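A single structure is presented below for examination.
A single protein chain has been omitted from the complex, and every remaining protein chain is retained in its original position.
After this line comes subunit A, so read on.
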Amino acid sequence: MNRRTLLLALGVGVPAGSALGWGLSEWMLRSKRASAPRSSGMQQPIGSPFALVDHTGQRVTDATYAGQVRLVFFGFTHCPDVCPTGLGYIAEVLDGLAPQEAAAVRPLFISVDAGRDSPELLASYVTNFHPTLIGLTGTEEEVAQAAKAFRSYYNKVPTGGDSYVMEHTASIYLVGADDMLRGFLDTHEPVPTAVAKIRLALGSAALGAAKAEDRSS
């Protein structure tokens, strides 16, 4: 009942519109790729290899999360605005999914600030946003390799004294269970749009809609 209401509420405008937008942007990227083969497009394998440590202190690699739909966001804990905005958005999106759907998604926050972001600091940081959020960090080299695996950019910018900020790719990667880049979430888009994108990646969108239709007929 709950689920059906949710589906109905989302049913008309948002998924149709966002699916259209999604398809369109994918198509545009594809056609762009045809003329510029080196541009990073959709449906390319992404995110390997890497070896990092999670916020509980466990060593992990790309294989740890292989076969699962992933949301991947690069940032740093000292980032006051863009990172909390991205992580807050991810938290809202996860809460917008049905529990069994959310349980099938691995949200990864990869620190680009190896110098300051220890697993222990990440633990106190990520759990503020969502209980399922996973913080990853490592040595400078490990972090650099992880960023490279996702074709992600970051750079240290001194801000006077020994303080600094990191500039970094702010996209939220949506990676399919097949390790393909399915696209990006955009914090300017309404949460239901991101939910619809993830459902597409989970392959549960069609399934859920069919179920709702079954029940109403």
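Some observations on this one:
Here is the rule we go by: contacts are C-beta pairs under 8 Å (C-beta built on N, C-alpha and C of every residue); 3 or more make two chains touch, one makes a residue touch a chain; residues count from 1.
Assume contacts and distances are computed from a predicted model.
UniProt lists the omitted chain of the complex under the protein name "Copper chaperone PCu(A)C" (options: "Rieske-type oxygenase", "Copper chaperone PCu(A)C", "Cytochrome c oxidase subunit 3" or "Acyl-CoA dehydrogenase family protein").
Note on the undisplayed chain: of the listed residues A:82, A:114 or A:180, the one touching it is A:82.
Residues touching the missing chain, restricted to subunit A, are 77-82, 84-85, 88-89, 91-92, 121, 124-125, 128-129, 153, 157, 159, 165, 167-171, 187-191 (touch as defined at the top).
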